[in-house]
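Of the protein chains in this complex, one is absent; all others appear in place.
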Amino acid sequence: MSLPFLKRDLPVVIVCVTGVVMIIGYFIQAPEIYLGDILGNLSLIASVIAGYATILGILTLAIVHVKHLSKRTQGQWMYSVLLLALVLAMIGVGLIGKIGTHPYFMWFYQYPLVALDTTIYSVLAFYIASAAFRAFKIKSVEGLILAVAAVFVMLMNAPVGAALWGGFPLIGRWIMDVPNGAAFRGFIIGSAIGAIAMSLRVLIGRERGILGRT
Amino acid sequence: MAISMDPSVWIAALLTIFAYTIIFKDNPLYRIAEHVLVGLSSGYLFIVTWNYVYDQSVAPFFKGQGLLVAGISLVLGVLIFTKFSKRTTWLSNLSIAVLVGTATGLTVRGYLFAQLIDQVKASIVPVAKLQPLDLVNTLLSLVIVVCTVSYFLFSMEHKGTVGVLAKIGRYGMMAAFGAAYGGTVMTRLTIFIQRAQYLLFTWLGLG
Amino acid sequence: MSGLISKLENVDRRVIYFVLIIAVVAVLLNPIGLPVPVTTPTRRYHDAIASLPRGSLVLVGIEFDAGALPENGPMLEATMRLLIKSNQRFVLASLWSGGPAVARIYLDKLKTVIDSSGKRYGEDFVLLPYLVGGETAAAALAKDLKNTAKNDYFGTPVTDIPVLKNVKDAKDFSLAICITAGTPGVEEYLRQWVSPYNMPLIAGALGVAAPTYIPYYNSGQIKGMLQGLRGAAELELIIGAPSSAVSSMDALSAGHLVTIVFIVFGNIVFLVKKYQPKGK
Partner (left out) sequence: MKGKVSKMRSLAGLQAIPESIGKAAETNRPVHYTPGTVGFSGGVVGYAAQTFAGLSVLSHVSKLTAKYKVPLYVTVAYGELIPVVESVVRESYASEGRADAVSTETHVLYFPIALSNAPYASGVLGLFERIKPASNIMIGGFYFEALAISEQGFVQGAIQIAGTAMTHQIAFFVAACDYTLIGEEIFVAGAIVSQDATLLGSITGQDLLKIIVIAMLVGGFILQNLGVDFLSIMKV
């Protein structure tokens, strides 16, 4: 086998074979063929590869910050020190005893990590208000529909809606059930067809970019 | 109640405030919060991931069980790191190919059945026993589903009949997006309220 | 005049943030106590549990972790209270690595309720360990529970646990409950429990996800649903145990009102500007 074959075509062949096995395995459920085992193992191998890739990612991140540190990038390097120190601290306490069970590890998880994680999440409470202020201007029929649907559903969700007028929850519920339910159904059908077609193009090696080829 | 004396609560509370400052402007406090979050998360992720890959691809060699699968996983896993050298980087493509192939197979399965076929089936409703209002809603839903699917026709311009259907489909989607937006406000506020309760009650001891 | 209007139209987003903070904090410190009417999906969620014959076996899927505690946690708490109150037996299972830890938080919190009801761990309910593998694990659990989870969370072999004695597969359950923050969650249960075994399913969904589950609710694949913290508050009220969800409701109303007021305000300014006579 020539090197160009290995470099360019072997990955495509691997994609095709593993993909086809995964799909066929779903349709053929005969115990005598043992596809079940192959499927399970293939998923397992893929998840382990993804695991190693995660470690690669963390390594890449660390390299970026080590570079900042060695170049003393202005306005950044001291934050890089903080970051690298915490990565090492977390890994250090994580490796003590049975992996990931040490009280210090749990403390890092429970206090700083969960606090920051949920705070970043909750920042959306602000962004959702400012984006609504900007986006729900009734500039067109579409804008009107968007804004009206949003307001009625908000007034359905918040107890204050029913307190203001009993009709809010009823109309909000109708919007949820009928236009929302139906349009998302159409949206899902379209996306499913698109995703399946995209996947088939990947399987036959026609889709650019996936294996880094343009 | 009085202000908390627990240093852990203080750290969590201060980091919470640091992180919130991003909504006003970038500043050193947010940068601290950001780097603490990314740093701790990376460390946490490393530990959780290492635990998993060790169990699946290294430990079997000590136990002498499942060597084939573990061996393949280990080799393909380690190949990922060849991307650091320009000459060997093509090797990492082999591992990626296994990931892509498996994911593609799962995608076809997942979308074909759970999404496509089930959603079509759910639109076909017997109407004989429905109340008049439900009948109207059922028919309206069918119309919106059909119009939304027509919106996604790409090989024809949205003109004539297709244009009208696509327009209705777009209106339907705008109602859906508005509803989804409005429905999300609750979840976002909930988490903010929970953080506010932490600051007001757990930390400052008010109320 | 027009200068003022453009200023209002481009009001600094930070003003919005500031008003939102003030409104929520003020109401948290001084609750109003607005009524919370019960909606049909919540009522049906409640009825699905309460109408089971006593002693039925129920699967409770805890498909979320610490990040979703503010919203999913109160749902789980109220659901467990209801299961205990209506004398059902239940199995707590999780496809999320953080799920069992969450379950323990609530088992501890409800300890006095459980003890006073005379329910016993192992005899009336059990906690399974984290089941690795997402959808595959959901399928395996439905097909052969005892081979999928060989031990309970505390390491006791499942064959020694009385509540699981006669359990073989999904057919031995009367109801499945999925309280979820995403995937794996409702869709996995639909594919692996509802479609193959015709299992009645009820769900607790984040407010953000609830709209996307509406098609399943309408088609009857989901029998009842708690939608966001509001749904949890309604359930707390039906079973007469108001707790954290109910106490957040006023702040939730205040936050929604601020958002709506800004949308309306933005439109008024926009329309005034549009129809303002041009020129000086």
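A few comments on the model shown:
To keep things simple, chains are lettered A, B and C as they appear, and every chain counts its residues starting from 1.
Everything below uses one rule, namely that a residue touches a chain if its C-beta (ideal position, glycine included) is under 8 Å from a C-beta of that chain, and two chains touch if they have at least 3 such contacts.
The structure presented is a predicted model; accordingly, all values stated were derived computationally and were not measured.
The shown chains contacted by the absent chain are A, B, C, with contact judged over the whole complex. Across the entire complex, the residue among A:Gly25, A:Gly94, A:Gly161 or A:Gly190 in touch with the chain not shown is A:Gly190.
Per the touch definition above, the residue from A:Ile120, A:Leu144 or A:Ala163 contacting the chain not shown is A:Ile120.
Interface residues of chain A facing the missing partner chain: 46-47, 49-50, 52-58, 60-61, 64, 113-114, 116-118, 120-121, 123-124, 127-128, 130-132, 134-136, 146, 184, 187-191, 193-202, 206-214. In the full complex, chain B touches the hidden chain at residues 19, 22, 26, 30-31, 33-34, 37-38, 41-42, 44-45, 48, 80, 83, 89, 92-93, 96, 99-100, 102-104, 106-107, 109-111, 113-117, 120-121, 123-128, 142, 145-146, 149-150, 152-158, 173-174, 176-178, 180-181, 184.
Those residues of chain C that touch the chain absent from the view are 13, 65-67, 134-135, 182-184, 208-209, 211-212.
Just so it is clear, only the chains that are shown with their structure count from here on.
Between chain A and chain B, the least number of touch steps comes to 1. When chain pairs are compared by their number of contacting C-beta pairs, A-B comes first.
Between chain A and chain C the centroid-to-centroid distance comes to 21 Å (mean Cα coordinates, whole Å). For the pair chain B and chain C, the distance between C-alpha centroids works out to 17 Å. Contacts with at least two other chains are made by residues 43, 114, 117-118, 121, 125-126, 128, 132, 147, 150-151, 153-154, 157-158, 176-177, 180-181, 184-185, 188 of chain A. Taken residue by residue, chain C touches two or more other chains at 17, 70, 207, 211-212, 215, 218, 227-228, 230, 252, 255-256, 259, whereas all remaining positions touch fewer. Across the complex, chain A meets chain C through its residues 40, 43, 114, 117-118, 121, 125-126, 128-130, 132-134, 136-139, 147, 150-151, 153-155, 157-163, 169, 173, 176-177, 180-181, 184-185, 188. Against chain B, the residues of chain A that register as touching in their complex are 6-7, 10-12, 14-23, 25-26, 41-56, 58, 61-62, 79-80, 82-91, 94-95, 99-100, 105, 107-128, 132, 141-142, 145-154, 157-158, 172, 174-196, 199-200, 202-203, 210-212. Of all residues in chain B, those touching chain A in their complex are 8-9, 11-13, 15-16, 19-20, 22-23, 31-53, 56-57, 69, 72-74, 76-78, 80-81, 83, 90, 93-109, 111-112, 115-116, 119-120, 122-123, 137, 140-149, 151-152, 169-186, 188-189, 191-192, 194-195, 198.
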